[in-house]
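One chain of protein is taken out of this complex; the other chains stay put.
Going by the order they are written in, the chains are A, B and C; count residues from 1 in each one.
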Amino acid sequence: MDIGFIGLGGMGRAMAENILKAGHRLRVWNRSRERAEPLAALGAQVVDTPAAAFAGDAVFSMLADDAAARAVFDASLLEQAPRDLVHVNMATVSVALAEALAHDHAARGIHYVAAPVMGRPDVAAAAKLTIVAAGPAEAIDRVQPVLDAIGQKTWRLGSLPQHANVVKLAANFTLAAAVETLGEASALLAGHGVAMTDFLDVITSSAFPGPVYAGYGKLIAQDSYEPAQFKARLGLKDVRLALAAADACTTPLPVASVVRDSLLDALAHGEGDMDFAVLGRVAARRAGR
Amino acid sequence: MDIGFIGLGGMGRAMAENILKAGHRLRVWNRSRERAEPLAALGAQVVDTPAAAFAGDAVFSMLADDAAARAVFDASLLEQAPRDLVHVNMATVSVALAEALAHDHAARGIHYVAAPVMGRPDVAAAAKLTIVAAGPAEAIDRVQPVLDAIGQKTWRLGSLPQHANVVKLAANFTLAAAVETLGEASALLAGHGVAMTDFLDVITSSAFPGPVYAGYGKLIAQDSYEPAQFKARLGLKDVRLALAAADACTTPLPVASVVRDSLLDALAHGEGDMDFAVLGRVAARRAGR
Amino acid sequence: MDIGFIGLGGMGRAMAENILKAGHRLRVWNRSRERAEPLAALGAQVVDTPAAAFAGDAVFSMLADDAAARAVFDASLLEQAPRDLVHVNMATVSVALAEALAHDHAARGIHYVAAPVMGRPDVAAAAKLTIVAAGPAEAIDRVQPVLDAIGQKTWRLGSLPQHANVVKLAANFTLAAAVETLGEASALLAGHGVAMTDFLDVITSSAFPGPVYAGYGKLIAQDSYEPAQFKARLGLKDVRLALAAADACTTPLPVASVVRDSLLDALAHGEGDMDFAVLGRVAARRAGR
Partner (left out) sequence: MDIGFIGLGGMGRAMAENILKAGHRLRVWNRSRERAEPLAALGAQVVDTPAAAFAGDAVFSMLADDAAARAVFDASLLEQAPRDLVHVNMATVSVALAEALAHDHAARGIHYVAAPVMGRPDVAAAAKLTIVAAGPAEAIDRVQPVLDAIGQKTWRLGSLPQHANVVKLAANFTLAAAVETLGEASALLAGHGVAMTDFLDVITSSAFPGPVYAGYGKLIAQDSYEPAQFKARLGLKDVRLALAAADACTTPLPVASVVRDSLLDALAHGEGDMDFAVLGRVAARRAGR
């Protein structure tokens, strides 16, 4: 297929590489061109404008946040795009923006698919991402081979693109709550002189298997948060988006508010670029340790 | 071995049966004698006083709460007990009570082992409980064959009995936080018209495998909380104990306070005997649904 | 003085009337012209565009929210305005917008004064508002006679306009926290069968005199929230702005998050147009009453 790719941060570049490896033609654009160059060596065509990438059979995008997406996917870009193009937005954006983009694309005959992903850059590099996709079924069918080159599994969530974003934000909120809980539990254990590792052995062997409790728990047990695999400030971004999505449907999320405050505490203490697990240090700090 | 057993609620009776099946002699006591009778049919000797059970090689206990334990394990009981007896307390009690009982037993030459368990009555019946045990190593060694008849695995947490209680309370707090989080996530999803089951499929297949997210999530998705497997009021009891243990070491647990308030809301609405998953209904109620 | 006035809601109209009564010439603009007409009968000139009002010696504005302010005070309006004009923005807007407007006005040689007010429409009608003003000292000096026609006291908070907005939001947060506290206290008292009025008599005669505790407390005691003097949805708007201002300086405000959730609960139950004191009903609902 003839594919465009917009946004080559750590996640985007790994995805773009896997699309190339799968044999597709790829035009790539990034705001700072030097991040695009390594892909040229792999066969991609580096283009100078988002519009040049926003063409062909489908375009994939992975921009940093709502502001970047709003700036790039503006009216003029959509106006010049070929009708029937499929745009697959894999970034974690707000539900409100997803709704607005879906509307704006449809008004111009462009198919908008929301397909946010779960997994860190190393998972993206291994093409093992979990993808939650929503949008017009036919459009998703068309890009499914590309999604298969990026992830290990695509979950289909119906025809309204923003539903994929809601699920992604709910999942990230669940993650944030679990890490905050581990941090608080760690502070409780430390207060009574019990080793966090003993606790983790018990719960990860019984009720709480899986990567989250074992992985973040280990970082908290070691009180070691650098280098970050997933930065606290990115976790805060996701919690803010979850709170905004909940606000939009007048739904209180009290645990999300607690995590938000703990993450603000982390950022205020210069820990924003540390791993999300630094919530363990925040909980310890509250307890004077 | 010659064993006493005190406290024959749903959990206690299942444990006592498994001890009998493993071939041990068993004297059993319960405040209301009729709950003890069925065990007589299996070969147990029903006794009339806690003191008659508090003898032999070892005594196991599974009383409902701190108040029951304080009432039974009083100074006169300990005074008349044989020196060198091992008392294994499997109930979820406060850290403060565990410390007090450990002190009082030691003062009279009785070995006190805290061995709270994880698992519901059906798990107890299947002898598959997870046991966290702490206390004098030699005492635990002596009763290990009995623990093996009750559970599938015993985690050893050192020589201070209360450390087992801290781990148990931290684990239950982790459970409570996960259920509250599922409830809040469910309210967020419903607010945007997304099916809870779609969300559960995604997270239980990726970051959150294991029985907690799948099991409680399913109850919330079905909005079905009766009959309860684990009652909301028992969950509240555990969260209160976690908060008390944290207070004792001046450690804030903000997520635990949130869960406590949600559980109070459940009880205030007559949902105390429903399953712990009723936190999903509480979150929906806050959102006017 | 020759004065423009933009935004004639309940508060704006009362202020505009007092400016007229003080003998100033007034051009008024409102998005829906019919709200402006009654002022014509008092001598105001109704104009058709914001630009026609944004002229003369000074212009005062009282628009509903950030979105309205952004829409009206855009680049083209500022571009055509006379240099040296003083713009006094009396609305409660976000700190971020106040900073942006201050910057945009200064870039075009227009003086921007933030002068948010405290008091409800009846206080505005009586010209008894409390005004907190910040911006260039000389500009405030110039409009002080007009401010004196609107309020009973102007507090000067330095030369940075956004400082006035921060103080206003902190004051509204303080109010919101007090009302939430009264609501929770009321639920506690009711739970023990104690009359809220007895409690109010005690605290308003001792530690908590003043209009807030007596006034909102009385509404809660009567469980009577209509007609609203200050609507719950406006209170939520202010709490959101306080949280946003705190987020911008990485400052957790846990009490504000609690109030936000209670207000979302109110709106979700169709109580958004009831008086702010409806937080008492929310607290009672949480307690199953």
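Rule of thumb we're sticking to: a contact is a pair of C-beta atoms (placed from the backbone, for glycine too) under 8 Å apart; a residue touches a chain by one contact, two chains touch by 3 or more.
Worth saying up front: this structure is predicted, and the values here are computed from it rather than measured.
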- Kindly state which of the options B:228, B:264 or B:287 is in contact with the chain not pictured. B:264
- Message: Please identify which residue in C:107, C:137 or C:202 touches the non-displayed chain.
- Response: C:202
- Item | Chain not shown, touching residues in chain B | 240, 246-247, 250-254, 257-258, 260-262, 264-265, 267-268
- Query: Please identify, in ascending order, the residues of chain C that touch the omitted chain?
  - Reply: 95, 118, 130, 132, 153, 155, 157, 160, 162-163, 166-167, 169-171, 173-175, 177-178, 180-182, 184-185, 187-189, 191-194, 198-199, 201-203, 205-213, 242, 245-246, 248-256, 258, 261-262, 283, 286-288
- Item | On chain A, residues whose C-beta touches the chain left out of the figure | 254, 261, 264-265, 267-270, 286-289
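The definition used in the following text is that only the chains that are shown with their structure count from here on.
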- Central chain of the complex, centres being mean CA coordinates: A
- Query: In whole angstrom, how far does the Cα centroid of chain A sit from the Cα centroid of chain B?
  - Reply: 38
- For the pair chain B and chain C, the C-alpha centroid-to-centroid distance in angstrom is 52
- List, in ascending order, every residue of chain B touching at least 2 other chains. 254, 261, 286-288
